[in-house]
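All protein chains but one are shown in place.
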Amino acid sequence: MAKICTLSEAIEENVRDGDTLAMEGFTHLIPYAAGHEIIRQNRRELFLVRMTPDLIYDQLIGVGAARGMKFSWGGNPGVGSLHRFRDAVENQWPRPLEIEEHSHAAMANAYEAGAANLPFAMLRGYIGADLAKVNPNIKSVTCPFTGEVLAAVPAIRPDVSIIHAQRADWQGNVLIEGITGVQKEAVLAASRSIVTVEEIVDELNPPSPNAVVLPRWAISAVVHVPGGAFPSYAHGYYARSNAFYIAWDKIARDRDSFTAWIKANVLAGKPEDFARHAVRRAANAA
Amino acid sequence: MAKICTLSEAIEENVRDGDTLAMEGFTHLIPYAAGHEIIRQNRRELFLVRMTPDLIYDQLIGVGAARGMKFSWGGNPGVGSLHRFRDAVENQWPRPLEIEEHSHAAMANAYEAGAANLPFAMLRGYIGADLAKVNPNIKSVTCPFTGEVLAAVPAIRPDVSIIHAQRADWQGNVLIEGITGVQKEAVLAASRSIVTVEEIVDELNPPSPNAVVLPRWAISAVVHVPGGAFPSYAHGYYARSNAFYIAWDKIARDRDSFTAWIKANVLAGKPEDFARHAVRRAANAA
Amino acid sequence: MTQDFTPTEMMTIAAARALTNDDVCFVGIGAPSAACNVARLTHAPDITLIYESGTIGTKPDVLPLSIGDGELCDTALFTVSVPEMFRYWLQGGRITTGFLGGAQIDRFANLNTTVVGPYDKPKVRLPGGGGAPEIASNCGQIFITMALTNRGFVDHLDFITSMGHGEGGDHRARLGMKTKGPTRVITDLCIFEPDPVTRELTVVSLHKGVTREQIKENCGWPVRFATETVETPVPTETELSVLRDINARTKRAHEAA
Partner (left out) sequence: MTQDFTPTEMMTIAAARALTNDDVCFVGIGAPSAACNVARLTHAPDITLIYESGTIGTKPDVLPLSIGDGELCDTALFTVSVPEMFRYWLQGGRITTGFLGGAQIDRFANLNTTVVGPYDKPKVRLPGGGGAPEIASNCGQIFITMALTNRGFVDHLDFITSMGHGEGGDHRARLGMKTKGPTRVITDLCIFEPDPVTRELTVVSLHKGVTREQIKENCGWPVRFATETVETPVPTETELSVLRDINARTKRAHEAA
């Protein structure tokens, strides 16, 4: 049953050293504020899971919080490299990073299988692709009716998943709108889950009976963190800061400038700092 | 690309003798008008697929249009038996009916696998249940990672699927709201598909970006048949006629009264007859 | 101060009492639906009711005739597709309690809703399993409500539609199931619970005015009674009036449309 609490409490209670941690949000609704809190609480030895590591995991990797990462596309979208990720893989700085690499299709199916409490996912995938040669977690399964061979990957079952969403009600039911990515699956596949939200309201009022809702009994903690997805965005609340994504390239390219940025913006920061990004405006406003 | 046409044309062009035919709608949005048109056009040797045969397949079975049926719950919901279905299975009247019986979970997964272009579906199912002993299409598959054994069933891939929906736009894009059942999966799993709708409008205007929509290029034919789901219902348009479901018990219990009803209401009827049920009122109005 | 009540009312109310505020309950049609909604309208206002049509957190004002009546969607927190219902919510292990009924039950709480007679040449073709096979294995626990009759409580099932405790003992565990299976069978005369070791259904509570003889006469196997049985508390006025009100509203609604 969802507990409505502070971000500090939610991370304290639900994220443990060594955990397999999934922080999802497909470009949209990335839970940056929660990522910063994990850095402040100095969690270590995390095994990170995320389709697109994005800046949020570049930050966790750069501070040395991660022992490994499972992912499917590790770039700065539309900009270029994730320099902290590259530095970890190419130069083992600040520590080696074990990687388990998949395709998007495989990751999406693996989350889906996790939510459905299946041990593995199958897909028509990886045909002729070299990933199957370097990742022992890509196997195959044979259709018992047709004999066709399909790719198989293990279901993703995180210890804890964290997502950001538009709003919750005071019971802890959550509404997600727009590009919903694999967020619902990430929460349902996990043992524990945290949802940070832009607003907590009296009535959830989904716009349609078929809206994407997570009920309170599928969530461990709900936290009010307006602006908590910045520099990602919240559909209906604020737009993606493409300018910040572009600026990150320079910040993260250099170890010292990265470390200075973390010190000034994360270690010396707090969840409330994100609120200034939560100015309500059309999500497509420039 | 969806063709907007009459019901007669849509059935003529898309439903063929011998086809595997799925008409879906989980209690809600059952395409009754289309079922009646199939009876009028005298299609034969159909292999019917539907989770809950409901009155619509009781009618098709009773007129002898079906050689077989794949299903998971064959009753009159809340009322009792489907007498035409029982008469076919117990007494082979008007002809024998080959049955392939599954659980709801297996059928739902099999549609899902069909929509996903997979040859089979897997589920944690049928454990200790006798259906697995009498249905050779229930097999198993072993997880290549954990060794766990799961139930496997063939994907459902109908020749043609038919559903009813609230509305379409003039391009043929379709919106479904409320209890959406397996309708989307049924359409995506099929080679051809027909959607009957309450309204055709200039702008689809889904209530949410995450509404349940089928795009025009996933549908063969869209037909305007207001009231076409009666005695089932259309969320936001008209309520289920529970009274008719209750009345059907008596109509269908007897071969002669059933045949007379078909003659008077189906053979002598036309799609436009359904319009009188399409009075706009709250779906939960009594 | 208690009124008169019928055995069916007692059954429904006894079933309602088994539910708690924290339950996430997969509701079948008929007696289960009445029981779950009486629980919601009395002692368990925060209970989550789920119908297999995809409606989650529904609060119907009248009982549905089918598991997919519009009322269920109109009053739900949200509604998902049927594949999602069976994959993420039921198989996902999110349901604490499943409520089943059936045409026939045996002493290990296995249920038959498929056929009387041989499967290939049935004497009576029943509707079939629907969601039951996977409800029985994937919910945390199962409650069953059925009127106690010789035709329903049988010595041998022609067909096991959904497995309860199978052949008894640790049969569920041997098949890899981690859920509890049927923990309570609520009838119009008494309440059964499985014996902790053998898993045979055992009478633990008799409704007011019901004798052991009556139960024996209406059960198709030599029925066992727990070492200590109790009398089921009679319905309270609130319970009865809530149940009768919802039944009356339901009757009016279903006959009208």
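As written, the chains take the letters A, B and C, and residue 1 is the first residue of each chain.
Definition applied: contacts are C-beta pairs under 8 Å (C-beta built on N, C-alpha and C of every residue); 3 or more make two chains touch, one makes a residue touch a chain.
All values reported here derive from a predicted model rather than from experimental measurement.
Though it is not drawn, the left-out chain touches A, B in the full complex. Within the whole complex, the absent chain has one touching residue among A:Tyr32, A:Tyr57, A:Phe85 or A:Phe274, and that is A:Phe85. Across the entire complex, the residue among B:Val79, B:Val149 or B:Leu204 in touch with the chain not shown is B:Leu204.
Chain B residues in contact with the hidden partner, per the touch definition given at the top, are 1, 115-118, 173, 184-185, 188, 204, 206, 209-213, 215, 217-218.
For chain A, the residues touching the absent chain in the complete assembly are 26-28, 51-52, 71-75, 77-79, 81-82, 85-86, 89-90, 101, 103-105, 108-109, 111-112, 123-131, 134, 148, 178-182, 184-185, 212, 233, 235, 239-243, 245-246, 282-286.
Simple rule for what comes next: only the chains that are shown with their structure count from here on.
The busiest chain interface, judged by C-beta pairs in contact, is B-C. Between chain A and chain B the centroid-to-centroid distance comes to 39 Å (mean Cα coordinates, whole Å).
Centre-to-centre separation of chain B and chain C, using mean CA positions: 28 Å.
Shared interface positions of chain A, i.e. residues touching 2 or more other chains, are given as 117-118, 206, 209-212. Among all residues of chain C, those that touch two or more other chains are 73-74, 79, 87, 91.
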